[in-house]
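Apart from one protein chain that is not included, each protein chain of the complex appears where it belongs.
Here the chain labels run A and B in written order, and each chain numbers its own residues starting at 1.
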Amino acid sequence: MSATPLLEAFEVTRRYRTGENDVHALRGVSLTINRGEFVAIVGASGSGKSTLLHLLGAVDTPDSGRVVFEGRDISTLTDADATRLRLLRVGLVFQRFYLMPTLSALENVSLPMAEAGLGKVDRRARATALLSFVGLGERTSHRPTQLSGGEQQRVAVARALANEPALLLADEPTGELDAATGAALIALLQQLNADGLTCVLVTHDAALARSARRVITMRDGRIVSDEPSTPLVA
Amino acid sequence: MSRPGFPKVSLRRAVVASLIGGVLLLSVSSVGHAQRLRDTVIGTPTAPLVPGRAASAIRELAIDERIASDYGVSVGDTLRLSAEAGTVGEPVIVGAVVRRAADPSEVARSEFRVRLHLDHLQRLIDSDDRVDRFAVAVRPEAGAAGVDSLLARINHVAFGFRAHASADVAVESSRTFQVVDRFHRAIGGITIVASAIFLLCILLLKVEERRRAIAALRLAGLSRRTVALSVIAEAAVVAVVGSVIGAGLGWVVTLAVNAYYQRVFRTPLTFAMLTPRIALFAVTLSLVLGIGAGALAAWRLVRTRPLVLLGR
Partner (left out) sequence: MRTLLAVLGLAIAAALLIDMVMLATGMRASFRSLLTSRGYELRVTPRGTLPFDTEATVGSASALVASLRAHPDIERVSPSLGSTVQVQRVDRARSAFVLGTQPDLQGEYTVINGRAPLGTDTLLREVIVNAVFLTALDATLGDTITITTGRSAQLRIAGTPTRVVIVGEGRFLYVPPGLPALSAPLAAVQGFLGDAGRDRISLAMASVRADTTSATANAARTEAVRVWIEQTHARVTAISTETAIVQVEERLAYFRQLAFILGALSLVIGVLLVTTLVSLSVNERLGELAVLRAIGVPRSGVLQQIMLEGFMLGMAGIIIGLGLGLVTAQWLNAILRDFPGLPADLDFFVWSAEAAWKSLAMLLVASTVAGALPAWRASQMRVAQALREEAIG
């Protein structure tokens, strides 16, 4: 793991209006994530962890403060630039897979590559390799409805890796999976991290968070602790 | 001059017109049903129609198919003919059975029609040496200019009558179908507007069903343009495929419509026709509507932030 900062947040705040109420999702959060880290952000529902993830991935913009990614301020990007950033530098994995039901696994993984301008032959080769890497080399032509939950999530991870991002953000990726499948997915993330990919995992499960090397705990929109992970006692 | 009250044609005029030259001048071109109308003799005469027989001999007449089928009359049968109902009349022999031409102005009319020699009819109705109209065939080499010149010369010296070009007569006589044509266009306009709204509605609904997946793709880096183009392309394909299927269905329906109405109205007239031009128009219009609907659906989708689409 390198000490070079990949991602920095400086006093970011984010507020939502729901009905007549204002919800302060983030209250002046600052953090630094270095290249090659595996960070888990943990907290109860409503603690602001998903909101923080969205800001780190240029999915959302802060009301105040800055987010710097690879030395570039991404908090004021236009939608087109933010989209481009996510396409080429950031991979996103969600709790609910969000695969295109009418496309095969191979086609789902190829979508971001096509957007990035990769040729058809190269897309096919790379997508096949990615699916093999995540253990689905025999299921490339299957549609999402023909895959199990765990397999669908693996396809989603492969899609997130389509354009060799510098950062992988996973928001409750095991939320729809059983314990064994979830553990297998975490193991995959750990392997990716071991290969050098910076990973940020958001979860409400403290035990799951300890699979990362660093755990940031959030409560009420603030970071309450940020420390190396304590592995589970076997 | 036609009389008011009910849809009609003058029996007398129709009979006389068909005697002179035997060629009907009605050409219904202005509503796209251009065809030269000609009654067809379908019955085999036992003896040819011979004009100008002595008045004491039994004369011949031609009857239409409806009389033949409805009353079981055939060539060679003897009928009684009179100008006044309730009188005995004179005997006439059926010399031929005629199939009426596909005349749109006569659809739904259940009247019968016979043809007599001109002098016979004149004597029957005490008409002296009178006719309702002449049909004049101009030599082909005269051309349109020749027809116009002839019309002008006749009308200049005409007294009590007027000459018209056949096409002008046809236009006036086809007013029935002009009205029907306008009505069809109005209904067509309404259904096009309705179809556009239905298409838009269905497309919006279907696109919304996939908004979360599309949001994920936007988050994964697909641009608004890519998403919009894919939605528009899908809408266009659906519209084109739907219109092609619809055209096929429409073609089948035209067969049924023609078979039904030709049987009901006992006419060879073609009621519905799917031409390549109409099919092309339908497909093109569907494509335009599909692209428009897809564009609107795509615009609504891409202008919304991905997180909002995900419901966050």
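Operating definition for what follows: a contact is a pair of C-beta atoms (placed from the backbone, for glycine too) under 8 Å apart; a residue touches a chain by one contact, two chains touch by 3 or more.
Model, not experiment: these values are computed from the prediction.
**Q** Just to verify: which one of B:I93, B:L150, B:A163 or B:L204 makes contact with the chain not shown?
**A** B:L204
**Q** With the full complex in mind, choose from B:I58, B:A144, B:V179 or B:V237 the residue touching the hidden chain.
**A** Checking the options B:I58, B:A144, B:V179 or B:V237, the one contacting the hidden chain is B:V179.
**Q** So which bits of subunit B touch the chain we can't see?
**A** Within subunit B, the residues touching the omitted chain are 1-8, 10-12, 84-86, 108-110, 159-160, 175-176, 179-180, 182-183, 186-187, 190-191, 193-194, 197-198, 200-202, 204-205, 208-209, 261, 264, 300, 311.
Quick note on the criterion: only the chains that are shown with their structure count from here on.
**Q** Could you please state the distance in Å, as a whole number, between where the Cα atoms of subunit A are centred and where those of subunit B are centred?
**A** About 67 Å separates the centre of subunit A from that of subunit B.
**Q** Where on subunit B is subunit A touching in the complex?
**A** It comes out as residues 210, 212-213, 215-224, 226, 306-307, 312.
**Q** Which bits of subunit A are touching subunit B when the two form their complex?
**A** Against subunit B, subunit A makes touches at 50, 54, 57, 59-60, 79-80, 83-88, 90-92, 94, 96, 98-101, 111-112, 115-116, 159-160, 162-163.
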